[in-house]
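Sharing a structure here in structure tokens format.
What you see is the complex with one protein chain gone and the rest in place.
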Amino acid sequence: MAMAQGTPENGVANGHSHHHVAFWRDERKRGLAAQLVVILAILAFGWYLIANLLANQERLGIPLGLDFLENVAGFQLSFAVLPVTLESPIGRLLVVGGLNTLVAAFFSAIIATFVGLLIGIMRLSHNWLISRIAATYIEIIRNIPLLLQLVFWYGGVLVTLPRPRDSLSAFDLVYLNIKGLFMPRPVPEPGAGIVLIAFVAAIGIAIGVARWARQRQMATGQQFATVPVNFAIVIGLPTFAYLLLGRPIAWDVPQPGAFNFTGGVTILPEMTALIIGLGLSTAAYVAEIVRSGINSVSHGQTEAALALGLKPRWCMRLVILPQALRVMIPPMISQYLNVVKNSTLAGFIGYPDLFSIIGTSQNQTGRAVECVMILMLFYLSVSLIISVIMNWYNKRVMLVER
Amino acid sequence: MTDTTNQGFAPGTRPDLPPPVSESGVIGWLRHNLFSSWWDTLLTLGAIYLIYLIVPPFVTWAFLDATWNFVPEVLSGEKSPQISDCTSGGACWIFVRARFGQFFYGFYPDAERWRVNIVLILLVASIYGLLAERVKNKQPIAWFFFLIFPILAFVLLYGGFGLEVVPTQQWGGFMLTLIISGIGIVFSLPIGILLALGRRSQLPVVHLLCTLFIEFARGVPLITILFMANVMLPLFLPPGVEFNILVRILIGVTLFASAYMAEVIRGGLQALPKGQYEGAMAMGLGYWQMMRLIIMPQALRVAIPSIVNNFISLAQDTTLVAIVGLYDFLNIVRAGSRDSNWIGTEIEGYVFCGVVYWAFCFAMSRYSMHLERKLHTGHKR
Partner (left out) sequence: MSTQSTAANPSVSDEVMIQMVGVNKWYGQFHVLKDIDLTVNTGERIVVCGPSGSGKSTMIRCINRLEEHQKGKIVVDGIELTHDLKHIEKIRREVGMVFQHFNLFPHLTVLENLTLSPIWVKKVPKREAEEVAMHFLERVKIPEQAAKYPGQLSGGQQQRVAIARSLCMNPKVMLFDEPTSALDPEMIKEVLDVMIGLAESGMTMICVTHEMGFARTVANRVIFMDRGEIIEQNEPEEFFNNPTSERTRLFLSQILHH
């Protein structure tokens, strides 16, 4: 900033002076000029980059465009949500890759949420030993790179599992060996739909019961044991329908074959390692969010609630949790985003997620720009969608609580 | 109610009495923290069982049954060490001993490793000088660290000026991890400051551009940025110009880290009351003077713990450079256990790598917590 000690007289004292000020001395015009310079610089730089790109593409003989998505990929995937063959076009493989990513991220997020909740509550426990165990877990996970954890689960733990003929089994229904986790698969027979309908209906009834109980409590003051009753409804109704209809769902149980199990559902070790590794790692961060969320509610709130005569259980549900949730939701959003982003590490342990499929495609076709664009677009839109949904939920919670 | 007031003490002369035994000492502590109710006792027993399941087998494997020493034939130079030398049934630590140099220096020539050591000593010394309380005059250290040290370190590591040139393909191991994360954090600091100021700017274009950049870099995984730096960046350079793969990766890492750095600094800026800006403006300071003398010193102070945390995550994220074929600490350990002499030493390698990473990151996170605590007492009485 110019600091010259100009004489005050040349600052004109009449009301029209600002029409004659040089633009670099005028607050507003200087801002405009600075922005114009920024825009021009960005445009010039962008133009330079694009000119280089076009020159390079021409020199290397690689065209720009998305036509390569229709080319036959010619490589196989070890796991695919939708069926693919060696003849499938690259485009279809990318769609499958995106779905593979989302499936793995979804299960990891579920594990992370439940384990994280458990560890977070353990961390808050009054029991010294339990609290220390949780703290140790958190400190170990957070100070070791995620990639190391993943390769440890995959290359360190899962390879030590027995061969198929020595599989670990539970009730001869679920088998675990070095080739993966084998579980029974439900095979619907006529009438299975009714069981499903019964299940959906049970959930609807449970919501209705909860509402009714609430209204009755508000009107008459009588309380109702909602939780056990609803639990019975949700479990009982579908089971009853299942038995009544003569067990319309058959189970395709994995059978030991010559080399491996056949039938049932197979979860490959790559996927198991990814889900376990990613889930348990994120759980440590979730645990910290839970802890700091609950700690963020001041102790005075607990004391006030207890002084009003609320039981500790009610104090938690009615006073602490609603306030803690508000603090917890934004960081939870970013943890779910992190799960999706971190699932890109899947390629290191051989799980075919979008990133590793794109890597292979780029290698085969040389279409770097298009591949990077598709990749970025996918992750940015997932980020955007998750934050929109969570922000919407966040706002709703805020409004309901106010 | 038994009342001590009846014992005839004059006001203010009542003596202090010790608490009942059940409230103090080891027994009181155990009662309070481990056995306060039947449920608590159950939890304690469960926890002890869990520890019993995990700790003794691990200790047996890692220490009691482990092989620590080379067999005599190796020491006398008759054969090279290998996995079959480990016969004790526990961890095979001679794998780590045999490969130790490589884990830390990568493929850097043995005779030149002193150069790396000097850089490391200078680095630790100047960081200590910058952060330690008892060093008062930090200005010369800062000049050295931010201007002279990078050049000196480059010359020492890479070579030139009479030193043998060690191409970056030979860099690796823990050294490479430190180089990538260190350069990433140091260069991301100025860029991050500018981005943070830009995001808070009142000029809409500047605000929009900075916000877009920050949100973009934070919205995609680091690995995709590395992928971009590896396969797409070369296409944007003028024909004939080529960047070394390490340089490309460093550019990617730095841009990625700057976005996170910007958010951390923005947090520091937001923590400052508006009065600090007004005070500075009322005293006639211009925008850049105000930022340099009043706002940034305070905002950076607030942000240091988060910057340290950023460094921790960056050091961990550096493992991802394996995707472009660089041998960082984890990748070189993995490569070691794929050697035909050492098939079956994955777990030893991972445990070693994990312990080193853990010690490094845990120490730094404790330091950042310590800073955060100090911040609250700061310039107060």
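Here the chain labels run A and B in written order, and each chain numbers its own residues starting at 1.
In the analysis below, a residue touches a chain if its C-beta (ideal position, glycine included) is under 8 Å from a C-beta of that chain, and two chains touch if they have at least 3 such contacts.
Since the model is a prediction, treat every value here as computed from it, not as a measurement.
Q: Given the contact definition stated above, which residue among B:L212, B:V247, B:M283 or B:V355 touches the chain not shown here?
A: Once the missing chain is taken into account, the touching residue is B:M283.
Q: Where the complex has a chain not shown, which of B:T60, B:S126, B:T168 or B:Q298 is the residue touching it?
A: B:Q298
Q: In terms of residues, what is the contact footprint of the unshown chain on subunit A?
A: Counting over the whole complex, subunit A touches the hidden chain at residues 1-3, 6, 8-9, 11-15, 17-18, 21, 25-30.
Q: By the contact criterion defined above, which parts of subunit B meet the unshown chain? Give residue numbers in ascending order.
A: Considering the whole complex, subunit B reaches the absent chain at 273, 275-276, 278-286, 289, 293-294, 297-298, 301, 378-381.
Keep in mind that, in the parts below, only the chains that are shown with their structure count from here on.
Q: Taking the touch rule as given, give the residues of subunit B at its contact with subunit A in the complex, in rising order.
A: 33-34, 36, 40, 43-44, 47-48, 50-51, 202-206, 209, 216, 219-221, 223-224, 227-228, 231-232, 234-239, 286-289, 312, 316-320, 322-323, 330, 334, 346-347, 350, 353-354, 357-358, 360-362, 365
Q: Which part of subunit A faces subunit B closely enough to touch in the complex?
A: It comes out as residues 1, 3, 31, 34-35, 38-39, 42, 49, 52-53, 55-57, 59, 125-130, 133, 139-140, 142-148, 151-152, 155-156, 159, 337, 341-342, 344-345, 347-348, 355, 358-359, 362, 368-369, 371-372, 375-376, 379-380, 383-384.
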